[in-house]
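As you look at this complex, bear in mind that one protein chain is not there, while each of the others sits in place.
Entry: chain A
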Amino acid sequence: MSTARRGALHAGAWWLWALGLAAAASRTTNPLLLGLLIAVAGYVVAARRTQAPWARSYGAFLKLGLVVLGIRLVFAVFLGSPIPGTRVLFTLPEVPLPEWARGVRIGGAVTAEGLVFALYDGLKLATLLICVGAANALASPARLLKSLPGALYEAGVAVVVAMTFAPHLVADVQRLRAARRLRGRPDRGVRALLQVGLPVLEGALERSVALAAAMDARGYGRTARVPRAVRLTTSVLTLGGLLGVCAGSYGLLAAEGAGFGLPVLLLGLAAALGGLFLGRRRSVRSRYRPDRWGVRAWLVSGSGAAVAGLMIWAGEYAPQALHPPAVPLTAPELPLWPAASVLLGLLPVFVTPAPPLAPREGKEARTPRDPSRAREPWASQGPRAPREARPLSPSEGPGTQGPPDRRTSQGPQASPNPQPARSPRHSQDPQAAPNPRSQPHESHEPLASRTPRAPHADGVPLSKESEESRESAQ
């Protein structure tokens, strides 16, 4: 039985691919190469992103990149640039600074060289951001979380919840600014934004408390009983391991003690990993349809790694081409081989499947396939099973009773729960109870016909005349 999703790519693969592109971007200041990297990332995002909410974050990252570029240029104009330029574009009045602030300059001559240097530098930062944005848009953060080791899960949940909160906050700010307008106060400007700050925070706090309650009620944080010895060992290994990692890195970086640095670091890492592994035993969580690391994931992450590797290599054989000098001012050239290696980053477009066409977005999203939605609002008569509950035919995926081969490969369903026995008070495990939904007689019958016969209640009688005639007959 296959539990992995078909066609879905491991979220980690997208991140490795994007980090590869980002690593390549960090190795060059050639604006043409950086532009090519942005184009490659943008094309892959455009071709492979889904309609999910996180996929829309790409635009935000693009804007953020532009803002970073702008800030870098503004700083270069007002604070001057360390680049000794000769072509003065214009001169700003210089603010005289006291003696102790020597080396800092505000205003003064703005040179073309300085600006070009700042532009290249800012473009590099913007490209890094855009690569991260591409990973964000392509890989669901929740999916990525599922690939974390069990012991890190809870920390990961915090991160994901925080990420899903961001869009809510934006929506809150918009709603509250609209509300200010309703009170007759200006809804634009910094002041308006500041004044909605408190209510927004209040709302966020309330929402997080509600979410925490919901998660608690849904079993978040259930732990298995582990022997005290194991718990202690876990703590000792994790703490000791982290200490070892710290000491080891210090040893590596500091001048003295370089000899013991590496072994201590490795030892610490091993201990920490051991702690994580043991810590997993405390968590009872299982994973629903985890992503598998398949050939496609290798290809996608490999393409990112290849771009990074080739760019680093190019830095050795053609440093000039990767770092076009700002002094003297020259037009940057597109080096052939590094450019070709950047194009390797397009590989994911060829090896990953296209995302399914999603329906219209927004809260009023309704699929045309969805018949219950196509009906007019006044055409409904009384409660009944949702119409989109289609009959389950055996060919239509695994339902209450899959095809026979699936059943056998799955093993007898009534087998004892393979989970390790938990605390005695969980003896009412839902597994142990007979599953009322898997009774065979239910499965091939069209679901609609199993609608409970509700006391015919709120619906308007279909033919009023007949009912009245019956009543008058009585």
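As a working rule, a contact is a pair of C-beta atoms (placed from the backbone, for glycine too) under 8 Å apart; a residue touches a chain by one contact, two chains touch by 3 or more; residues count from 1.
Everything that follows uses one rule, which is that contacts and distances are computed from a predicted model.
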Record-based protein name (UniProt) of the chain missing from this complex, from "Aspartate carbamoyltransferase", "Energy-coupling factor ABC transporter ATP-binding protein", "Chemotaxis protein CheA" or "Zn-ribbon domain-containing OB-fold protein"
"Energy-coupling factor ABC transporter ATP-binding protein"
Any idea which of A:L211, A:V226 or A:I312 touches the chain not displayed?
A:L211
Option from A:P82, A:G184 or A:P227 whose C-beta touches the chain left out
A:G184
In chain A, positions touching the absent partner
1, 3, 51-54, 140, 142, 157, 161, 164, 167, 175-176, 178-187, 195, 199, 207, 210-222, 224, 284-289, 356, 358-367, 369-370, 372-373, 375-390, 392, 397-400, 402, 410-411, 413, 417-419, 425-426, 428-431, 433, 435-438, 447, 450-452, 454-461, 464, 467, 471-472
